[in-house]
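Yeah, one chain of the complex is gone here, protein chain that is, but the others are all in their spots.
What follows is chain A.
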Amino acid sequence: MAGKMTGAQMVVQALKDQGVDTVFGYPGGAVLPIYDEIFQQNEIRHILVRHEQGATHAAEGYARSTGKPGVVLVTSGPGATNAVTGMTDALMDSIPIIVLTGQVPTFMIGNDAFQEADTVGITRPCTKHNWLVKDTDRLAETIHQAFHVATHGRPGPVLVDIPKDVQFATGRYVAPAKASTGHYNPQVKGDIDAITAAVEALENAERPVIYSGGGVVNSGPAASQLLRELVSATNFPVTSTLMGLGCYPASGANWLGMLGMHGTYEANWAMHDCDYMLCIGARFDDRITGRVDAFSPQSVKVHIDIDPSSINKNIHVDIPIVGDIGHVLEDLLRVWKARGRKTRSEAVAKWWAKIEEWRAVKSLSYVNSDSTIKPQYALQRLEALTKGRDRYITTEVGQHQMWAAQFLGFEDPNRWMTSGGLGTMGYGMPASIGVQVAHPDALVINVAGEASWLMNMQEMGTAVQYRLPVKQFIVNNERLGMVRQWQELLHGERYSHSWSESLPDFVKLAEAFGAKGILCDNPADLDDAIQEMLDYDGPVIFDCVVEKHENCFPMIPSGKAHNEMLLGSASTKGAIDVGGAVLV
């Protein structure tokens, strides 16, 4: 469809032409013309959230679980500012979302008009790029460009701010194929000399480790497939960051578990002692490196990343390869095969023997109890009772998030949605909505802490309205558990404001929303209660009352190296020194 239309019509047409089937939004004065157009069509489904932050996280959940960008539509002023946290979250975790905001009419901009905010100014640092469209003739092209920027190179959030007069005025619509996408076209093919150098180092590796991350998910299913092929062909051990879980299956023979601050003993020791580190789409985050001057001191480091600014940011690497993982791994495997598929297999076998010793430490073990539900046990039972199902997990932020990462096994990418970089409490509930909208028949569970869950619990209304059978599995320790743990280790057990007082009765709360509530506080009843949750065809709030003062281990204290990991409660007193205490 070409020719003249109103700006509001263009918005809807551009979304259709971009293949959008769902928009998460909330109306207001400055977007009424667009809502009017949405009302008059049936191709795009609009999900009415209860808070604009919810819309952004729902769009993130949609995007992360499908590989397609998520779309948000909100009004000017407070609608836009409420969306800021979600955009920052998406920026940190490289999630493609397109946020469309209404703005006061162009002739009122700068006048402190009703519900005016400098949206492009406020969101400049929390978007990959943003645009204020002042001319209806430029609107369609700008929206197409926004989709291009959000989904090419390192994905991220973008925002298009559309004044109300631009929505009313008519102009010429430009279809995606005819729209200029500008000059933003990041390189996807890796430099073949660098790839060859990486292969050469791989062939010589005696103590290799593959450190994979969220970039593998970003790159798409082919990248995960190639990663699996590389691991099985070389027999190298593989670990992943929080963001990359599922790219290599947790049931795979070479899986070391997650690495980093709350990663496994074997993963972190392998990172520390390796002589060859192949980093695939991870960004050497401080949760991973610990103290950087003690990070993996003996290894040759290869880093594959599409964003040159991720390379050498925290850790100096020896062989940087800028490109898309799918493309680079394909070339890397081809070069390695052409050179005769060489590895130092005997040395690697010895290295595996060493790794098995570390594995034997069983760093995820915990002391179970007959009388109270241990949070780890709750996650283990959840895993056991949902394994093999078409399952998607979202989380909130805190200890429960780490236990979920440790005790749930992910067999495929796009099945694990969590706020890693920003660590946004309140992410998981709306994210589960976005995931369920995208996968109506799948099992979608939000593993939550009670404190985080309260931050966006209004979205239960959305779940009920749209009959989204999301399961809210609240690991309720009546504490801001992760904060409490740090206060125990760092601040002399002075638990300043780190408990959840006056909690709602979650069962009654569920009923008030028109959902089902389940309470369980006895380990003996847990399996039946979880089964009841799974069998219920509709949204559930599951109040899993757990041990209040459980700590999450293993843990590498701030400012320490991988080989200074804490394994359990015995060794925690004074574990974080003054230098580490200033860190986060």
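Simple rule for what comes next: a residue touches a chain if its C-beta (ideal position, glycine included) is under 8 Å from a C-beta of that chain, and two chains touch if they have at least 3 such contacts; residues count from 1.
Convention: contacts and distances are computed from a predicted model.
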Missing subunit (named according to UniProt) among the choices "Thiosulfate oxidation carrier complex protein SoxZ", "Alpha-D-ribose 1-methylphosphonate 5-phosphate C-P lyase", "Acetolactate synthase small subunit" or "Cytochrome O ubiquinol oxidase"
"Acetolactate synthase small subunit"
For the chain that's not shown, point to the residue among A:I34, A:V120 or A:A515 touching it.
A:V120
Filtering A:T66, A:T81, A:T106 or A:N204 for touch with the omitted chain leaves A:N204
Quick one: say which of A:A233, A:A253 or A:V292 touches the chain that got left out.
A:V292
Options A:G153, A:G326 or A:G481, residue touching the unrepresented chain
A:G153
Could you please point out the chain A residues that touch the chain left off the display?
120-121, 124-125, 128-129, 132, 149, 153-154, 182-184, 186, 197-198, 200-201, 204, 275-276, 286, 289-293, 295, 297-301, 307-309, 311-316, 318-319, 558-559, 579, 583-584
